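Pasting a structure here, questions to come.
A single protein chain has been omitted; all remaining protein chains appear in their positions.
Right after this comes chain A.
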Amino acid sequence: MLKIVFFNDTEKKRHSLLEFTWARCSFVIFATMVKNGLPNMVSFSVCLLCSVWIIYEQVMIAALDCSRDDLAWSCLQELKRQFPDSHRVKRLAGMRLEALERYEDANKLYDSILQDDPTNTAARKRKISILRAQGKSSEAIRELNEYLEQFVGDQEAWHELSELYINEHDYAKAAFCLEELMMTNPHNHLYCEQYGEVKYTQGGLENLELARKYFAQALKLNNRNMRALFGLYMPHLTNLRHPKLQKPRDLLPEAEMRLIGVQLKFQHIHGEGLSC
């Protein structure tokens, strides 16, 4: 079953790289077929049945990413023909307008969707993406906060908000967003590690101690997380400059030994993947 993938300016999670690659493959396959007009096209559509519309959607979004407005327009026409009154297709039309930098028209389209259906989260997120694309970070943050007051469980939105705060150097609020994510995903080592990085960047005695704890937690969840390993090692160096900080209690020798172990493994084995 093909998975629906929405590529917009807000999706930058590391694991979505695979989905991005899949969309590119779909785009290449479909674009080749459209270009060559292969007779397989009909049988391809027949095999996919109703999944072909998901392909049209994914190819359209990939085409927008590649600045192929011609292909995006043809996909949009097919979708409009099949689903004339769909909000989902309207949202895609809005995304096309965004790609053409016609933000006013895109906003009007999304407002019309929200008038019919005020609970449509996709349209609201697209409006926030427009603000981000225009560089209006503070408005985007404000809108995203209002959105999260109503839709508290939207993890993608919390992650987006944490990124916006990090870019604005408001690390305390970014940490709050990551705490929300860690509460819903306690086993995700990436959130622990990123929280540790935010706390380290914030600086100060308590934050460095917290950073160390969260790096250790990230390592506990995934002992191959290099960033967490380096993160565990780095606060010690800061300790050396701030003698008032509590001694790391044998954390440095352990971190150092682990880093040396990693280097030895890397040199000798080479084949073994030391990855997140």
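One rule holds for everything that comes next: contacts are C-beta pairs under 8 Å (C-beta built on N, C-alpha and C of every residue); 3 or more make two chains touch, one makes a residue touch a chain; residues count from 1.
Here is the rule we go by: contacts and distances are computed from a predicted model.
Its record in UniProt calls the unshown chain "ER membrane protein complex subunit 8 isoform X3", which is the match among "GATA amidotransferase", "ATP synthase subunit b", "ER membrane protein complex subunit 8 isoform X3" or "WD repeat-containing protein 63".
Contact with the omitted chain, checked across A:I54, A:M182 or A:M226, is made by A:M226.
Of the candidate positions A:I54, A:L100, A:L114 or A:A133, contact with the unshown chain belongs to A:A133. By the touch rule set out above, chain A reaches the unshown chain at residues 9, 12, 14, 133, 135, 163, 166-167, 169, 194, 196-198, 200-201, 211, 226-227, 230-231, 234, 237, 256, 259-260, 262-264, 266-267, 270, 273-276.
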